[in-house]
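Structure provided below as structure tokens; questions to follow.
What you see is the complex with one protein chain gone and the rest in place.
== chain A ==
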């Protein structure tokens, strides 16, 4: 707490209120690029659950579906089972390395363009401008008294916030169930409670994080800006105010009166006005800068008006900044983009992607798992033969019913059957019908003559009796008396 002898006076408070950020409207190539990315990402997010994809009668027809209840993940042509979760792990690793790659090459591009927090904050700031007007009108309204106009505008604005937030939360749940059905159930009150709870939570978080917390999420909450500091080097692109060109600052009039005494910066403050996180880029690189490049657009348009070259604020690496400061010419950007570090990241990223594509193409959709029952390890039968019991699991990951043949080899005189069968009618192989997209579990009995080694390995194999003969096999032990520990 601030004490009486605190020399800092006004800095005594333990808590700081948020300083309002009212970014001004701006146009330029980077702003248009941001528009495009916003349109694409939002279209993907809101639209994907509605894409249909015909998989035949035995699977859902939603292109992207995380079916938690039935433990399946559908993505267009690809269906992932829980035991294939390593594909998801691979995607996450690719996402991680991708972020390394992007960060080391172009700095915080993720933060500036594609991060959901950035996209939704941008969206909400457009709503601000739509209802309250541009920067100055927003400031006037925020500082003004709560009269009819302010109340009306705030009501409308928060209603739009809520609508966007609700739509965002609502779209999320559609990834986890059939979208048209769930939408119908949702509005008729028949959806499961978890759907309503999820929508409520995500509506609330979108409303609060996008509508109010905004840049504070990036500055206080998000770990990524801190991690990025470790990922960046002097060859990573940063939004840089070229102070060696801009300083000392002075208006056009001053510069006309006193030529040669001022830099290019006309101190118009447009870079500050358009910043969505409310920082002054001229103070140098800082954690609040998400490198959205809107200040570049603002500065470039001012430079065009006053007839000076663009790029007073520009994407620039620390190395290039040092070169330019010393009077040299910075190498073209592609030279800094293609350097060993980014190439290694890209190589790793691509190798994982290719490896996953390869395994995806190679995977069989018929899988066998046999587990030896341990209690008892073996059963003495009355005629001297020995029986071992196993749990047989057959995964038919195809989207059609299949008939398979399970057979054994490597165990002389052995016969096998499953529950429902009998030793008298058993042979060396058996046929089982498998339902589409399912696991069939059965008790497997294997009987073999009592004279033989105490433990003997043999093979159980499965193959489909249709056009795709690929199957699976597993080698497991057969135990006889004498194997007890």
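Remarks
As a working rule, contacts are C-beta pairs under 8 Å (C-beta built on N, C-alpha and C of every residue); 3 or more make two chains touch, one makes a residue touch a chain; residues count from 1.
In the analysis below, contacts and distances are computed from a predicted model.
Missing chain, UniProt protein name: "Cbb3-type cytochrome c oxidase subunit", from among "Cbb3-type cytochrome c oxidase subunit", "cysteine desulfurase", "Sugar ABC transporter permease" or "High-affinity branched-chain amino acid transport ATP-binding protein".
Screening A:251, A:301, A:323 or A:389 against the full complex identifies A:389 as the residue touching the chain left out.
Residues of chain A that touch the chain left out of the display are 3, 5-8, 11-18, 213, 216, 220, 373-376, 379-384, 387, 389, 419-420, 423, 443, 445, 450.
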